[in-house]
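Note that this complex is displayed minus one protein chain, with the remaining chains in position.
Chain lettering (A, B and C) follows the sequence in which the chains are written, and residue indices restart at 1 in each chain.
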Amino acid sequence: MMDATLETLVEKVRACQKACNMCFDACLKEDHMMAECIRSDRECADMCGIVLDFSQRESKLFPDLVAVCARACGMCADECEKHDHDHCQECAKACRACEEACNAYVAAHN
Amino acid sequence: MMDATLETLVEKVRACQKACNMCFDACLKEDHMMAECIRSDRECADMCGIVLDFSQRESKLFPDLVAVCARACGMCADECEKHDHDHCQECAKACRACEEACNAYVAAHN
Amino acid sequence: MMDATLETLVEKVRACQKACNMCFDACLKEDHMMAECIRSDRECADMCGIVLDFSQRESKLFPDLVAVCARACGMCADECEKHDHDHCQECAKACRACEEACNAYVAAHN
Partner (left out) sequence: MMDATLETLVEKVRACQKACNMCFDACLKEDHMMAECIRSDRECADMCGIVLDFSQRESKLFPDLVAVCARACGMCADECEKHDHDHCQECAKACRACEEACNAYVAAHN
């Protein structure tokens, strides 16, 4: 049931959701305002959550959602890469890995 | 803040989410198995839920999610239209209206 | 199907979800860090979202979720009331009204 791109995808989406939620909390404690990072962490975590849920169902919408998730991850990675905080750098990596897994899944299922 | 297509969209998405959730419950009580209807009701309700949430945030992903929602609504309407039950016919109408509002929003924001 | 406490509840939850999401975005633009407000806005909006979804299903868990939502609204109102920004004051009002509607629903269904 689980092909290789889906297995990788699920693993990367999980790591990405967690990194985004943790970066969200950590950004709220920084001295300087991290508005765009906070916003994109939340969006990306929400997209990961719905992708994980739909990955467990036989949904025809799944590839469409994965494509939106790729965009959310890309935007969150772009933002996190601007900041030196460890949590931002880790989140950027998780987002970039998730973006690649999403794109690989979409490419393999078109 | 609310332009006309967004206002219509939100109204239609709300009605669609509710109709899908009610059709879901009602389908579970039918004598004959309504598998595809139950599945598409759930998916469409879930997509409406995330669209409503993102409609209240300043999200760059919103048009992408609205486009996926349009597809979910279209598939759910196609399925519900096959069945004579009142709840299916009402759900089909709510889904079709939501699909149109989604498509109008996407067209107006490209 | 809709009794009076449920009807009021749904209306207040909708208004509260929207106020929380808007206060979230607005807080991100303030000069000073509004960390606790941002965090509680997100939590409260998420709880409202799941309550709205479950309000449309025949769920035995619904009163339990409404009780958690009451707590989320109370905590978000406590936080928003500390800040003079219009969006915080409006959010506090929406949260307090939602908290009351949640408590009224729980009291009427025990």
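Everything that follows uses one rule, which is that a contact is a pair of C-beta atoms (placed from the backbone, for glycine too) under 8 Å apart; a residue touches a chain by one contact, two chains touch by 3 or more.
Here the structure is a predicted model, which is why all the values come from computation and not from measurement.
Colleague: Decide which residue listed in C:72, C:88 or C:104 touches the omitted chain of the complex.
Modeller: Hidden-chain contact among the options goes to C:72.
Colleague: With the missing chain put back, which residues of chain C would touch it? List them for me.
Modeller: Missing-chain contacts on chain C: residues 39, 43, 46-47, 50, 53-54, 57-61, 64-65, 67-68, 71-72, 75.
Colleague: Could I get the residues of chain B that touch the absent chain, sorted low to high?
Modeller: So the residues of chain B touching the unseen chain are 25, 28-31, 33, 35-36, 38-39, 42.
Colleague: Since one chain isn't shown, list which residues of chain A touch it in the complete complex.
Modeller: Residues touching the hidden chain, for chain A, are 14, 17-18, 21-22, 24-25, 45, 49, 52-53, 56-58.
The rule we apply is simple: only the chains that are shown with their structure count from here on.
Colleague: Could you state the distance in Å from the CA-based centre of chain A to that of chain C?
Modeller: Distance between chain centres: 27 Å.
Colleague: Give me the residues of chain A that touch two or more other chains.
Modeller: Counting only residues that touch two or more other chains, chain A contributes 39.
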